[in-house]
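Note that one protein chain is taken out, while the other chains of the complex remain in position.
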Amino acid sequence: MEESTVQSMEIAIRGVSKTFQDGTTALQPIDLQVAAGEVLVLLGPSGCGKSTLLRMIAGLEQPTAGRILIGDRDVTQLPPEKRGIGFVFQQYALFPTMTVEENIMFGMKLRKIGKQEQKAKLEELLALMNLTELRKRLPIQLSGGQQQRVAIARVLATDPMILLMDEPLTALDAKLKEHLRLELAQLFRKLHITTVYVTHDQTEAMAIADRIVVMNKGVIEQSGTPKEIYLKPKSSFVAQFVGQVNRLRAKVKTAERGNVLDLGFYQLPYKGESRAVADIDVFLRPEDVYLTQEAGFSARVQDVIFLGDHYRVIAESGGQKLVIDVGNDTLIHEGDQVQLEIREDKIIYA
Amino acid sequence: MEESTVQSMEIAIRGVSKTFQDGTTALQPIDLQVAAGEVLVLLGPSGCGKSTLLRMIAGLEQPTAGRILIGDRDVTQLPPEKRGIGFVFQQYALFPTMTVEENIMFGMKLRKIGKQEQKAKLEELLALMNLTELRKRLPIQLSGGQQQRVAIARVLATDPMILLMDEPLTALDAKLKEHLRLELAQLFRKLHITTVYVTHDQTEAMAIADRIVVMNKGVIEQSGTPKEIYLKPKSSFVAQFVGQVNRLRAKVKTAERGNVLDLGFYQLPYKGESRAVADIDVFLRPEDVYLTQEAGFSARVQDVIFLGDHYRVIAESGGQKLVIDVGNDTLIHEGDQVQLEIREDKIIYA
Amino acid sequence: MKRMGVAVFVLPIFLLFAFFFLYPLIVLVVASFQRGGELTAGNYAQIITNPQYLHSLWNSLWLSLSVTLVALVLSAVLAFFLARHSFPGKTLYFTLLTFPISFPGVVVGFMIIILFGSTGILPMLSELLTGEKKLVFAYTIAGIFLAYLYFEIPRIVMTLYGAIKDFDQTLEEAARTIGATPWQAIRYVVLPTLYPIFLSAGALAFSTSMSAFGTAFTLANDFDILPILMYNEFTLNFNIEVASAIAVVIGLVCVGINLGYRVLVEKEGRS
Partner (left out) sequence: MKRMGVAVFVLPIFLLFAFFFLYPLIVLVVASFQRGGELTAGNYAQIITNPQYLHSLWNSLWLSLSVTLVALVLSAVLAFFLARHSFPGKTLYFTLLTFPISFPGVVVGFMIIILFGSTGILPMLSELLTGEKKLVFAYTIAGIFLAYLYFEIPRIVMTLYGAIKDFDQTLEEAARTIGATPWQAIRYVVLPTLYPIFLSAGALAFSTSMSAFGTAFTLANDFDILPILMYNEFTLNFNIEVASAIAVVIGLVCVGINLGYRVLVEKEGRS
């Protein structure tokens, strides 16, 4: 795959919405721009509309309203085969009657590319995806990971201008998923092809994405880089869906040197936007609470779960539950009384 | 579910092996003891024989050789319905024509328990598994997580003496999986029932297990607490399958004050068992390499992946690749030259 | 645009179908309501009032029903056994079992005569053993009953075999692990789930039995069923109108059974 041959295209989604025949709304009107060469991940729980949006970009479903542009071209009315896309399915969708080779060649044969060129490209893709030895196998004779590699090779064979992937790793084992996640990230970087990638797995999203779009109930909750999404979530949904988080009840109180956030067991300077005195919920990541010796506040350890590289500690203070991650060389036990400190600037006011 | 009614039983597996009709060996002869009330997790990649072993304990498959004892009773020849077990399937296997209630009651009806008692137990289980509002639904009207809860309630209704679970969370979403993992761990602790739990997900195994048995190719590789498995893996397979790990080529060299481990880029005192001078592979967890200012060795950063609570950094030194996890407030970029130090006592000689 | 293309292509076939399928049906129904050029329901009245006709209708109905029930039970046992066990010669057994599917009804009738005719094997045997010629029922309704079983069973077995093979066995395993014996698992889990297939196979068997002609024509002697009656009206009495009415009655019964089964299945699916 010569990098120069790939022509990256931007995607523009303008006011696209989808209501199914039975009246359920899958997507509220959505506007979204994907830059040329960008890897955009649509992240959300099942039923949030992320797959529907992806399938509409592919032309596999029709939007109820709105327009979809790929490059300068309005593709809203075009059938999938005329959109210049590649689509990777969750269950791979390899053609069961064709060998690995035939699956990969299928798109080229339809395009009536010269035999020489077909052959060269096939070899290139087999090598790229590490499939050369499996070329004569039927899909049923391949493992899940191998099938996924064939599915990607089959799509790349057609020189798509944009790549659409619908939970491509969901059907795989945990360990293999982790491995292929890295491989995919490297492949994306090598290809520089505009990619829209759908997943419900936030770790996968963060490892792969240039930008993450978090969706919920047919609406975009937040769009940003993995760091923005994780460190500055804009809604409680995003805070809770992406990564582990503690949800804490708090009161905003007036004090001499500006407002104060009262967690019940601990008081901190208030840095949220609202200036009113009110009951609010704040969020705090497990890694932003740490064990200390003297300062901070006291908590009782309710549960300690060993997770390999760290312990997940569930502590309780002033009636609030706190989940903390501590290193695996820390000595800590159920029932211990510990001193904890909070990284003030990491408190999330969503 | 009154805790007093549950009678925990130990399980003894004595020289059990399995060869399928086509001649493939699923299990080499295996000996394994599960203590009364223990939660034992069988962990391994697909095809390692863990499910076969579980199904043989259940009586759903017959061992080729060996005996299986539950309590004092040799159950090798008993059909599943006479073994006093509960089995939770990966795809839930709820009876599609029965409602949630009917699914849960099925086992009690077969046992001809008094109507009053049935009713009481049903209510208790619906409450325990948080299913009261879904009682009249059919399985097809439930989400994956709800189906799984019904499957567990259905099994608990029969007062099993041992609980067998075959990848019960594999079919669920990442976020839901994490949630149910915790719920299951709490449930196990509440019930004090002997449990054998099969999974390919090492995080799940560590969160749930009292003891983990790592299997590979029909053989038990290691058996121990989550900590033993993670911190003291006995084979390179276990080291690599459980958690992230760096595999490093090293030479054992003779020096004045005892042998030295030469990683090429760094030298450390050798603490392995063998005394010979040799080329060996050692393993090192990402959290056991850390950034330092002065000491240690120098490495070049090849890749930095943001994963929320930490960065995964891929560094290179002396031709060896090192994966390191650093906190998400560390400033580090691709191409940086960094100083690293290794926790000597954490090097794994497997 | 795409929809237009499909319509242009498919519409002719639709019309052709309407003509070749519906037109003859309409002609048939119209004919059944005529007598000597006049519109009348008399042909139908005749079926119900004429004792011979009514008797034929009755014969047809209960013959089909009993054949269907017996065939279902026997086929279910066989299909379960075949789906759940492998034994040497299974493929051969299967091939022999499906043999009768491709037999003309006349041949089946003919076989029944060989077995139970007045010079048939079993009557001869019984004469040899007991001195009395028994079991001569080829030309009675018992003969037809056997003949129909002979060609219904392979069809039903094939249908059920596929369904049982495809049935998710973990459901049965689940039932076993919570205390059900193999029979209880089949009774409470497998059968309720496969119920629609049984209904479907039963409905088809009923329809086939109701309308089969060849076998009955070979065997029918001292009693009548509707298809024979119809044929006689048509060929011997040249009474096209009455024959049409009988054809419509057979058709309605069969369609009724099929609609009934679908309604049952859909109701089950919804509840």
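We call the chains A, B and C, going by the order they appear; numbering starts again at 1 in every chain.
Just so it is clear, a contact is a pair of C-beta atoms (placed from the backbone, for glycine too) under 8 Å apart; a residue touches a chain by one contact, two chains touch by 3 or more.
This is a predicted model, so every value here is computed, not measured.
Trainee: Considering the full assembly, with which of the depicted chains is the omitted chain in contact?
Mentor: Result for the missing chain's touching partners among shown chains: A, C.
Trainee: Just to verify: which one of A:Gly23, A:Pro96 or A:Gly335 makes contact with the chain not shown?
Mentor: A:Pro96
Trainee: For the chain left out of this view, which of C:Leu65, C:Val107 or C:Leu135 touches it?
Mentor: Answer from the full complex: C:Val107 touches the omitted chain.
Trainee: Out of C:Ser56, C:Thr177, C:Thr193 or C:Ser207, which touches the unshown chain?
Mentor: Spelled out, the listed residue whose C-beta touches the missing chain is C:Ser207.
Trainee: Residue by residue, what part of chain C touches the chain that was omitted?
Mentor: Contacting residues on chain C, toward the hidden partner: 2, 6, 9-10, 13, 17, 20-25, 27-28, 31, 74, 77-78, 81, 85, 95-107, 110-112, 114-115, 121, 146, 149-150, 182, 204, 207-208, 210-214, 217-218, 227, 230-231, 234-235, 243-244, 247, 250-251, 254-255, 257-259.
Trainee: Which positions on chain A touch the chain that was left off?
Mentor: Missing-chain contacts on chain A: residues 58-60, 79-81, 85-87, 89, 91, 93-97, 106-107, 110-111, 154-155, 157-158, 164.
Just so we're on the same page, only the chains that are shown with their structure count from here on.
Trainee: Based only on mean CA positions, could you tell me how far chain B sits from chain C in angstrom?
Mentor: That pair's centroid distance is 55 Å.
Trainee: Can you list the chain A residues in contact with two or more other chains?
Mentor: none
Trainee: Give the residues of chain C that touch two or more other chains, as numbers and ranges in rising order.
Mentor: Nothing qualifies.
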